[in-house]
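Just passing along the structure, written as structure tokens.
The complex appears here minus one protein chain, its other protein chains still in place.
Letters are used for the chains, namely A, B and C, taken in the order the chains are written, and counting of residues starts over at 1 for each.
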Amino acid sequence: MKETRIGIIGATGYVGVELVRILSSHPYARITHLVSQSFVGKTFSQVYPSFLGICDLMLTGADAPEVAKDCDLVITALPHGVSSQVVPVLLSQGVKVIDHSGDFRFRELEDYEAAYGLVHPCPELLSQAVYGIPELYRKELAAAALTANPGCYPTCSILGLAPLLSGKIIGTKGIIIDAVSGVSGAGRKADLAFSFCESAENFKAYGITSHRHTPEIEQECSLLANEKITVTFTPHLAPMKRGMLATIYADLLPEKLDMTGDELRELFVRFYAGDPFVRILPSNSAPETKHVCYSNFIDIGIFKDARTGKVKVISAVDNLGKGASAQAVQAMNVMQGYPEGTGLSNLCGCI
Amino acid sequence: MKETRIGIIGATGYVGVELVRILSSHPYARITHLVSQSFVGKTFSQVYPSFLGICDLMLTGADAPEVAKDCDLVITALPHGVSSQVVPVLLSQGVKVIDHSGDFRFRELEDYEAAYGLVHPCPELLSQAVYGIPELYRKELAAAALTANPGCYPTCSILGLAPLLSGKIIGTKGIIIDAVSGVSGAGRKADLAFSFCESAENFKAYGITSHRHTPEIEQECSLLANEKITVTFTPHLAPMKRGMLATIYADLLPEKLDMTGDELRELFVRFYAGDPFVRILPSNSAPETKHVCYSNFIDIGIFKDARTGKVKVISAVDNLGKGASAQAVQAMNVMQGYPEGTGLSNLCGCI
Amino acid sequence: MKETRIGIIGATGYVGVELVRILSSHPYARITHLVSQSFVGKTFSQVYPSFLGICDLMLTGADAPEVAKDCDLVITALPHGVSSQVVPVLLSQGVKVIDHSGDFRFRELEDYEAAYGLVHPCPELLSQAVYGIPELYRKELAAAALTANPGCYPTCSILGLAPLLSGKIIGTKGIIIDAVSGVSGAGRKADLAFSFCESAENFKAYGITSHRHTPEIEQECSLLANEKITVTFTPHLAPMKRGMLATIYADLLPEKLDMTGDELRELFVRFYAGDPFVRILPSNSAPETKHVCYSNFIDIGIFKDARTGKVKVISAVDNLGKGASAQAVQAMNVMQGYPEGTGLSNLCGCI
Partner (left out) sequence: MKETRIGIIGATGYVGVELVRILSSHPYARITHLVSQSFVGKTFSQVYPSFLGICDLMLTGADAPEVAKDCDLVITALPHGVSSQVVPVLLSQGVKVIDHSGDFRFRELEDYEAAYGLVHPCPELLSQAVYGIPELYRKELAAAALTANPGCYPTCSILGLAPLLSGKIIGTKGIIIDAVSGVSGAGRKADLAFSFCESAENFKAYGITSHRHTPEIEQECSLLANEKITVTFTPHLAPMKRGMLATIYADLLPEKLDMTGDELRELFVRFYAGDPFVRILPSNSAPETKHVCYSNFIDIGIFKDARTGKVKVISAVDNLGKGASAQAVQAMNVMQGYPEGTGLSNLCGCI
């Protein structure tokens, strides 16, 4: 296999460090550039001492053309509004990009501008960008120059809903996604709200009537259902570092009310046949975040609530794994023509 | 005020120890009897060394008539099926009882027997028992000999729904309660599933299609709405010791769709006027479990999701506080004619 | 009893909030003034929503003369160097002060200036200040206008060593104090090092060759032993919010080598006879931080290591309890002539 030289811009955030961890064991990837504005002149392992002897690269400033020189592919883990400044420069140098921000996830300019309150500097790229869920866009990713890596909540939610929506099993109104994230979802920063003493032994909802991941979920659900879908979404914060779980509620269509739980589950099994990182759990089994942490897996449990005619889907990912960095590596494998599980298939949590 | 002599049967479980903590500062209550089958012959503080010098009572075996001799009121924290053996004996000795099991929470015998799979030995007591939420049954509690202290999930859910149901604001179909508990809800026991290494850094759903608190929630919601209500309920476990949060979803009735969030909130304020332990949060504020832990408060935030026509209510309690022991003391205050907040009004979490 | 009107300057830090929690239930104390530079114009319960309905006082700026007007006693929880500006003003208005900083803990000016690298603006107050451990300075506290509340590590260490030093049981060279604190010891602040993701699942030492509590420990140990004592002290940080444990190692003097563990323990029992907040544990029992959290207790276990001729003392406090706020209230009780345990004797952890 041909080696891919990889740069990471935004290397010292939690998405960045997880990328470095995964790519350090990837047989065909070689990290050539780590950019971190805040730590220029330090080595990566000075910022993350656990990497001493594993990744001691020097961190550099964010000169995109410079980065482009020795990279085949750059992964950007930057804030929205910043990515859209950097990505066009990289692309113009012939470098492929996987972007972690919200800047390239929307198909419609107005959706982006409504969600993020920004004018997009390069709207022409929106149609080129591929939404980076390989289970849904594998073919497009294989040809992509720009991949928009999805948000963690959208990945967890969309994959939990896709078989039901594309199979026309559920009503498209009244879908509820009640989801929970570990604290690393808030990023690496000095913020009292995410301090140990304020976060430990606490559980709360946030972004209750407006969270930027809502329109992203709705965009993909609408495409799957081939009609405009509005969802009710509530994110929560749990006192753990990593992990995400979505409990999804939808009404079975009247004509599908007699489907059994096993039949619903079978629908998922068939939909995800050939997708190595989607694990449809046995009947009556529910996922737990610890079973997916440190991995690229999404675990999905499907339940029929016969009393109320609802289906409950429970899906779990690592917010930094399948919800961010590991999925980016999965997309990179597809983009570069490597077997999709390269460097990912043995990643798993332990205790 | 006349002193109340109190016995606790099941004193060394987590509900028991929280009762001892609260009652140790109660000005009119005196603990005279602590029963714990498993620790007979030890003192309470040998089992819970934090109580050394605060409660050093000897633990005794469970001879109900003996307990009745020196108690005015007994609080039972026993498994279902066991309570129903002990409670009639206590009542027959003229002792009042507050029971923490499911044995006396149901109005209809068949509901109990369906939920717990047991034949009830004293069904005649069901109609005498008062469901121990003072905010809903204050008058009945004042006259009660037997109080059935509600489950933690029901307390948190019912108080979050009561103003909406009794005010005829929401549709009675499609109500969803997505709730989260700390690990102490599972009780004090040696169980691998609740060990530190299996519970820390983990989040999961459980009892997904059948949890014994569902029919209890439905019973009280049906009474409030004056029609039969079925709810969808999903409990989850979060890696924290204490605390419970319910995120409740309901559809505004078509004729109520133009109510603003503030009007919905105002409805709650009026409904709970005069209830010292219900705190309706300011507009657009959401509760956090740490704000209610160690207290008898329930904090409630109300949100209108205009995009989907739903109301979201988020309510938080301490599963051992308002969700169990503190609420039992509140009920005891009402039963004994003490000011309702006695011994409870200064309890609060800190950090 | 005569009521004491109390002001707290630095009310929204963790020491401050714990003071408010304790004083809210104190029968003779009334909080009249809460000062918090950062939150002027907010109520205390807006900063700490758990206190909604319990303490809704308005927070004010730090005008010491203004505070003095309606207070009998002010508790300052300010950084070192700031306290020494404020305290003299308060004293000059005839107000008693309990100070939580390092500014008044040293008897010798040079010790202070070496430890804190500051010129002391009011060195004349050092001789007036009483070091606020009631178990050692009860008589002096009864007459004090200015109490210097000790650091958490010193409280935990000094009380663990006092009977051995004053009883001439151990060698005065080679004493080692290996201690551990919960994260709240670092205070309430936005600091990446104390964020949830950086602190959870982590254990580390810090301040390894120089920690400001070392000279404070040495000062009091030297006074107890009546000779100059140098100790080796290593603080550590554990992933928990509250709690502190010190494991203390000392060599038995040659002539004391045949003392049994029980005899050593008996020495502690006698030394602390009449001290309600020192709990000498039964033989071969070791303290745990959870047993003292939320309380004013210090739990002490004494062990003889016959193989090496050492005595190990293990002492535990809540770093915010006996290690800070609760001890301040204990000192206040002594200063104001209240029974020493007022408002403190029923405080205990639960689970």
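Just so we're on the same page, contacts are C-beta pairs under 8 Å (C-beta built on N, C-alpha and C of every residue); 3 or more make two chains touch, one makes a residue touch a chain.
Please read all numbers here as calculations on a predicted model, not as lab measurements.
Residue in contact with the omitted chain (choice from A:Met1, A:Ala306 or A:Cys348): A:Cys348.
In the complete complex, the hidden chain is touched by one of C:Ser38, C:Asn202, C:Asn226 or C:Thr260, namely C:Asn202.
Interface note for the absent chain: among C:Leu245, C:Leu267, C:Ile280 or C:Leu347, the touching residue is C:Leu245.
For the chain left out of this panel, the touching residue among B:Asp72, B:Glu135, B:Glu201 or B:Asp318 is B:Glu201. On the side of subunit C, touch with the chain left out of the figure occurs at residues 174, 176, 178, 180, 182, 197-198, 200-206, 208-209, 230-232, 234, 236, 238-243, 245, 247, 249, 251, 286-290, 293, 301, 303-308, 310, 312, 314, 316, 351. Subunit B residues in contact with the hidden partner, per the touch definition given at the top, are 14, 183-184, 188-192, 194-197, 199-201, 239-241. Interface residues of subunit A facing the missing partner chain: 14, 17-18, 21, 24-25, 48-54, 184, 188, 200-201, 241-242, 276, 279, 281, 285, 288, 290-295, 297, 299, 320, 345-346, 348-351.
Convention: only the chains that are shown with their structure count from here on.
Subunit B and subunit C touch with mostly matching residues; of the residue numbers seen at this interface, over half occur in both copies.
The two copies, subunit A and subunit B, are related by a rotation of 180°, based on C-alpha atoms and rounded to the nearest 5. Among the chains present, the centre nearest to the common Cα mean is that of B. Centre-to-centre separation between subunit A and subunit C, using Cα means, comes to 47 Å.
Centres computed as Cα averages put subunit A at a distance of 39 Å from subunit B. Of all residues in subunit A, those touching 2 or more other chains are 197, 200-201, 239-241, listed in ascending order.
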